[in-house]
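These notes are about the structure you will find just below.
Of the protein chains in this complex, one is absent; all others appear in place.
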Amino acid sequence: MQAFFLPGIFGYGEVIYMQMKKRDAKKLAVGICGASGYTGMELLRLLALHSHVDVTAITSEKSAGKKVQAVFPFLSSYTGLTFEPMDREKLLGKADLFFLALPHGASQEAVHYFFSRGKKVIDLSADYRIRDPKTYAAWYGLLHARQSTLKKAVYGLPELYRKKIEKAALIANPGCYPTSAVLGIMPAVRNRLVDLSTVIVDSKSGTSGAGRKADLGISFCEVNEGFKAYGLVTHRHTPEIEQEISNLAGKKAVVNFTPHLLPVDRGILTTVYLKLRKRSDTKAVLALYNKAYAKEPFVRVLTEGSLPNIKHVRGTNMCEIGVMVNERTNTLIIVSAIDNLVKGASGQAIQNMNLMMGFDETEGLCQLALYP
Amino acid sequence: MQAFFLPGIFGYGEVIYMQMKKRDAKKLAVGICGASGYTGMELLRLLALHSHVDVTAITSEKSAGKKVQAVFPFLSSYTGLTFEPMDREKLLGKADLFFLALPHGASQEAVHYFFSRGKKVIDLSADYRIRDPKTYAAWYGLLHARQSTLKKAVYGLPELYRKKIEKAALIANPGCYPTSAVLGIMPAVRNRLVDLSTVIVDSKSGTSGAGRKADLGISFCEVNEGFKAYGLVTHRHTPEIEQEISNLAGKKAVVNFTPHLLPVDRGILTTVYLKLRKRSDTKAVLALYNKAYAKEPFVRVLTEGSLPNIKHVRGTNMCEIGVMVNERTNTLIIVSAIDNLVKGASGQAIQNMNLMMGFDETEGLCQLALYP
Amino acid sequence: MQAFFLPGIFGYGEVIYMQMKKRDAKKLAVGICGASGYTGMELLRLLALHSHVDVTAITSEKSAGKKVQAVFPFLSSYTGLTFEPMDREKLLGKADLFFLALPHGASQEAVHYFFSRGKKVIDLSADYRIRDPKTYAAWYGLLHARQSTLKKAVYGLPELYRKKIEKAALIANPGCYPTSAVLGIMPAVRNRLVDLSTVIVDSKSGTSGAGRKADLGISFCEVNEGFKAYGLVTHRHTPEIEQEISNLAGKKAVVNFTPHLLPVDRGILTTVYLKLRKRSDTKAVLALYNKAYAKEPFVRVLTEGSLPNIKHVRGTNMCEIGVMVNERTNTLIIVSAIDNLVKGASGQAIQNMNLMMGFDETEGLCQLALYP
Partner (left out) sequence: MQAFFLPGIFGYGEVIYMQMKKRDAKKLAVGICGASGYTGMELLRLLALHSHVDVTAITSEKSAGKKVQAVFPFLSSYTGLTFEPMDREKLLGKADLFFLALPHGASQEAVHYFFSRGKKVIDLSADYRIRDPKTYAAWYGLLHARQSTLKKAVYGLPELYRKKIEKAALIANPGCYPTSAVLGIMPAVRNRLVDLSTVIVDSKSGTSGAGRKADLGISFCEVNEGFKAYGLVTHRHTPEIEQEISNLAGKKAVVNFTPHLLPVDRGILTTVYLKLRKRSDTKAVLALYNKAYAKEPFVRVLTEGSLPNIKHVRGTNMCEIGVMVNERTNTLIIVSAIDNLVKGASGQAIQNMNLMMGFDETEGLCQLALYP
């Protein structure tokens, strides 16, 4: 991967300056399809600080022909970049790796196109996450037309599949809610602490999770000072959480998943309730969580008595986890927090890219939380 | 324009005008102890539109000697009222009914004092809610020094105890979280739909629930754009919820209760997960809920597919309830929403007063939600 | 409990109860055209507590055929009311007074239709506010096709035109920004304190001012945690402010008006800068303001050193005003606060109706601010 490293004679400040000025032939050329939504914007925000990447193409149907800065004045370092329509043939030669931030359904073909022509692909839609095409069809109401490609996809949760990701050419980037739930639950399942017949996942997400669009339901006055549950029982992230918990457990797990809409821009807090198989206490469980995540750069297990806050992870790729055993009820309660646009989407996508390309896993993802 | 006036000697407009100008000897004289906190303020806001009540005394240690409008310019109809220190002897003659909005612990004696001297008392603290003094001691870390008075207190949830409240002289006004949880759960328990060994109550409250005070933890920049769980496992509303669910069930229920802090001023949304005893569906459960609450002026059971939003009840005494059966997991999910300062505190206190005094139950509580 | 009832045949509680159940032949029948926007919703919210009014017809193209509660579950007292399309002939017989909450342009004909058929009309659009058709044409880009009706319209700012409003049949309900600006400036102009060649009006409005609609620009994530100026130099409320200030002054005033978008639901705060004609101080100016508004039920002039907050007037028809003289710069600074949906729109419309119909001016408008 030496090819992607910077020449050693420049200091970081100068390099950033260069990055802001011109393309570097030694960098990885990256394309982003669907770059005018929030996950696309977030990829641009984060990649601006990535040393080994050059964003060479971005697509948007609505903004095609416009400069990045004409649409997003605050993405001020992308002086040379213009949105283009999604013409796959034209895009093919422009980048070596593609992030696809398209609606589910639309991603099936787009992923297949780039992947089958030798490009590395990180798909941020749901199209390649569900291993079982029948489950996908049942929950998404769509047939999967590219099942052979689906088999090549690796579920991009590095804390579970790092080795596979390093060798993968196609990543199905996890959903935001599943990321928060599965990271919270994983050590409990791996250590066989809990009964999986009664998994309760109660999640609360910031409004950016609904996407960037004109929609009365997410207009300011409808969301602000409000709070509600939605998608009860039917939310499509349910089978994704079940798939990963079942994989970890080696048997089928069934999940009650309830999402709620928070009047904040960013962040998911997930509260999980799991019945303990035998009596335990917070200290013992915490020790197992600390062990499970000791080497993870993007998971922070909190000390006893501390609990996550979405504000602690805002703008970062970090997942904060707090655990507590309710000894009265023999229940393990896990609270996890992520930024839905970073660890829940674009940051995790970059983490996956770093692993695929042999970059440092944390490259471009070292910012601390914007607090307050 | 006489044609549009109400029958009677005075039109409504004139009555309101009178209310704003002078006291009416025929009205109930009401005192509020601890009137400078949010629940006290909310009592003042709501009572300003109550036709049969005259607020004759308000206490506050910090604001003693100041006029209401010097502290709260927006409480503009209370032109003649001044905060006074809590001198029980002086207060005794000033009112016939006292609302006590004091910290728990402090309320034990204050309630006893007024009650034992023949005054009607509505206590908004936790001191008279827990029937069992041992449970009170265990969760609140305090002995109850007035157990004979405790026995006279009626738990002021009208939907459960209306008849008792009508005859009571001492009301223990319910906690905000318990109100939302118990109203949500009641029909399921009464109809023996659910297994009570696995009650999960996941609640989310606006910040006014933390009270009106100088505290870094509830300063704007710490709360805004944040979301967190707190008081995990140990929150003192747990035994109150368990007491009422157990009463309804006729056997001991154990509850996992997790409160969270929402970056909004007002509102509690509670999501309850209950294992169904036998297979059922949303329609069937909804029919039971509709029946249970058919005559309740302050409970609104939503139609199938609709879900509560705290913004729908803002500023009102209404409790919105939505239910859904997850047939895959055989779980009943109930979502309820209240305004923590109204149905969760001061509005419910007024509803209790109306019942105790023989006023119309909805008097002073007819405002619609402030939306948006 | 008879002792606590109001004199008259019915107690207040019973009257409210009646109001919630059935129409009263002795009440004024009121229609609302454009009732599914925020100002229409707000009319419904406020009129639910109005003793002399019965809402008999509401229109909405999108929601035609739906019950109020199917669209707005929180407007729970309107059990019998259904949205209908705007069919003027059908509407004509249903009400005696119409509130029109239609887009400007569309109101020209609708106002004329109802007005010319003997109905009382309160128009919440801009179509009948600007006295001079040329000014209207220049700023709104539309010719005024009903200039004879325009001449009959009274500008509905009661603090300036109460006597005219009492006799009017057609009210042009003022814009939200102009209400806040003109009430703030009026006593200074009437008392000839200031030089009108340099009027600076810097206003900040909550997002409900933009209306209830699907629009990316007012989606939650675009507005929340943001703040910006908009409509610089060209905002259409400019000529309305100039018209009223000029009328007060008896000569042409020119105004710099800059609106800003606040990330809150409701409220306008306007900061006005006026050059003093001669040296003065805060006390002297405050005395004139207090005198000017001494008898106004909906203007609250604050004591020296106190300043308005939009939160103090939330949900109310009140205008809070604070003034301060900067003696270093010889400038009078006035800060005024209103709720844009109440005093800035629907509440003022009801105040105008009360005046036109001979009701008590404050009828239905006595709620205190929802705080916090």
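Which chain is which? They are A, B and C, in the order written, and residues in each are numbered from 1.
One rule holds for everything that comes next: a contact is a pair of C-beta atoms (placed from the backbone, for glycine too) under 8 Å apart; a residue touches a chain by one contact, two chains touch by 3 or more.
Here the structure is a predicted model, which means the values were calculated and not measured.
One of C:Leu160, C:Ile333, C:Ile350 or C:Cys366 touches the chain omitted from the figure, and that residue is C:Ile333.
Within the full complex, the residue among A:Ala145, A:Ala214, A:Ala287 or A:Leu370 touching the omitted chain is A:Leu370. Listed by residue number, the positions of chain A touching the unshown chain are 5-17, 20, 38, 41, 44-45, 48-49, 51-52, 72-77, 208, 225, 265-266, 300, 302, 306, 311-316, 318, 320, 354, 359-360, 362-363, 366-372.
Chain C residues in contact with the hidden partner, per the touch definition given at the top, are 198, 200, 202, 204, 221-222, 224-230, 232-233, 254-256, 258, 260, 262-267, 269, 271, 273, 275, 307-311, 314, 322, 324-326, 328-329, 331, 333, 335, 337, 372.
Not every partner is drawn; the one left out touches chain B at residues 38, 207-208, 212-216, 218-225, 263-265.
One rule holds in what follows: only the chains that are shown with their structure count from here on.
Note: centroid distance chain A to chain C, computed from Cα atoms, is 46 Å.
Put simply, the C-alpha centre of chain A and that of chain B have 41 angstrom between them. One simple way to say how far apart two chains are is to compare their mean CA positions; for chain B and chain C this gives 33 Å.
Along chain C, residues 38, 208, 225, 265 each make contact with two or more other chains.
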